[in-house]
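Every protein chain but one is kept in place in this view of the complex.
Let's look at chain A:
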Amino acid sequence: MTDLDPALDLRRSRHDPVPEHLAELERTWLSPPGFLGWFTHVNHTSIGLRFLITSLVFFMLAGLLGLAMRMQLLSPLNGFLDPDTYNQVMTVHGTAMMFLFAIPAMEGIGIYLVPLMVGARDMAFPRLNAFGYYVYLIGGTTFFASLFLGLAPDAGWFNYVPLSNRDYSEGYGIDVWTTMITFIEVSALTAAVELIVTIFKLRVPGMSLHRMPIFVWAILVMAFMILFAMPSVIVASAFLMMDRLVETQFFVAEMGGSPLLWQHLFWFFGHPEVYIILVPALGIVTTIVVTFTQRPVFGYTALVLAIVGIGMVSFGLWVHHMYTTGLPLLGRSFFQAASAMIAIASGVQIFSWIATLWGARIRFATPMWFVLGFFGVFIAGGLTGVMVASVPFDRQVHDTYFVVAHFHYVLVGGAVFPLFAGLYYWFPKATGRLLHEGLGKWSCAIIFAGFNVTFFPMHQLGLEGMPRRVYTYLPEMDWTFLNQLSSIGSLILAAGFALTLWNVIRSLRHGADSPPNPWHAPTLDWATTSPPLNCNFARQAVVESRHPVWDWSRDGKRGVVDGLRSDRRETVVTTLLDARPQSVQILPKPTPWPFFSAVIASICFFGLIFSPWFYVAGVFGTFVTFVFWFLPRKREEVV
């Protein structure tokens, strides 16, 4: 009986639920099995995992596209991809990595872990959660399908006008892009609201804001950033859609429009976007550093302030993507200073981690290896970041491979390494099995080596003047050797990822059983079975510090909530600041309506590519499904 929630073990306390009681609770929270049942799931553990798995599949597909580009650039004047295809592959790679992999993966990990970490039984709006997932799934799948139909967008991941205007991009490619963006906006915004409300209101009694795990803080900041950043890309893509569809003139200079408006709106979202990806990753890193040193994080308050600060300052940086657009000097100087400021907040974090690690007995398991990889790669990316933040330097390397190197260092260092660290760390939570340590360490080492071989030479290529987004280059440019090195590196990199994939597949079947708290972590996500019960916690906990699980094993006792009904889905609601018990929320049962709403909404979004009338159809169609979705529940269920 190693995988029991402490609250379930009847030897321990007379206050724990009797087995029949627990069985009823588990039936109440059961997600229906079977193929049709799949479309009705609302539990956050189920939706969170779906987000994660789907995003990892997209990661793999987009990674293969990255490999394809590297194969094309293996030698000068290579013919592996023709120019049109290269543009499509490049655009789909960039867009998918940003919108279909990085953001949803972070949301997914938040959706899976936040309720567990704050001790709730589910999220505040489970059906909305499911809706967001289906929208994401449908949008992402169609986006990739467009590549195979030859309908893919080809104007780069930031899709600048006028290139993406109707005059210069005929066909449906750009429309597919704007539509896909709309899907991702919808699903990201639903996830953001969902996460914020869950964090604000569903924390267990006693978990006041200053006792919240850093990871939860990070997700909170991420959610707020999504809330304020996404609207500007909503507006931008809506304008572009209208320019292409009904001939509005927002971006057409001759008709009073302004192409630069696109850049402002896009980067006002696009820059925070990078931090939307980074901030949760910082949360993962902190969690792992704390657990693997077995000490409280150094400077909790400073760290929280730094994360919040990064979130806020990142909204003041967007113009540094536009240094070459002829901005006034004062404007450029302002944004240069703001860009330097972000280094302060990042510095605070790094010093908090160093101080936590200093002199500790660190446990070097695979998650910790990936965290160390993160330090190396991300800091290198940060250094080139400080370089390109300075206007004169940026004007030299703008649109060269130096920039490609820089942002892969930040993105792979800042998102992929932490995500893999998290994968190795929480895999036992989600599956009850451990990943293989040896394979994991090899995978980490190979990814690290392959990554640097792939992307380090790009710095030099950029300094030598190789522009980004070119499908080939000439032999007399002398860029061949470095490109070859980079292409070989990408194969090593792919092998490293494949090793982890193999590790996952293997461990699902044959992995060693995991003890309930394999890393001896302090947070509530480890205070239940692995995988978690349908209801997450047989008894919701009451906490008294930042490290409840450590307290319990030190004191030999713990407080719990009693009096929740087991014949319907209930979870405790607490006050925003101090988490005093306030009321009980009754959560909805499984239902297929979110799925139907998502299908109707998707049909109408895609229809928009062909006719504006789908807008009207969409408003009314989704409205009808929403009515069914929210249709009053039976009286007995509510009172």
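Brief remarks on what is shown
Definition applied: contacts are C-beta pairs under 8 Å (C-beta built on N, C-alpha and C of every residue); 3 or more make two chains touch, one makes a residue touch a chain; residues count from 1.
The working rule: contacts and distances are computed from a predicted model.
Selecting from "tRNA modification GTPase MnmE", "Paraquat-inducible protein A", "cytochrome-c oxidase" or "ABC transporter permease", the unshown chain of this assembly corresponds to "cytochrome-c oxidase" (UniProt protein name). One of A:L209, A:V573 or A:A617 touches the chain omitted from the figure, and that residue is A:V573.
Considering the full assembly, A:I234 is the residue among A:L30, A:L67, A:L209 or A:I234 that touches the omitted chain. Note on the undisplayed chain: of the listed residues A:L77, A:V246 or A:L329, the one touching it is A:V246. Contact with the omitted chain, checked across A:L149, A:M255, A:L383 or A:L577, is made by A:M255. Think of the hidden chain as still there; on chain A it touches residues 1-2, 6-7, 11-13, 15-16, 124-125, 128, 189, 192-194, 196-198, 200-202, 205, 227-228, 230-232, 234-235, 238-239, 242-243, 246-250, 252, 255-258, 261, 264-265, 268, 516, 539, 542, 552-553, 556-564, 570, 572-573, 581-586, 619, 623, 627, 630, 632, 638-639.
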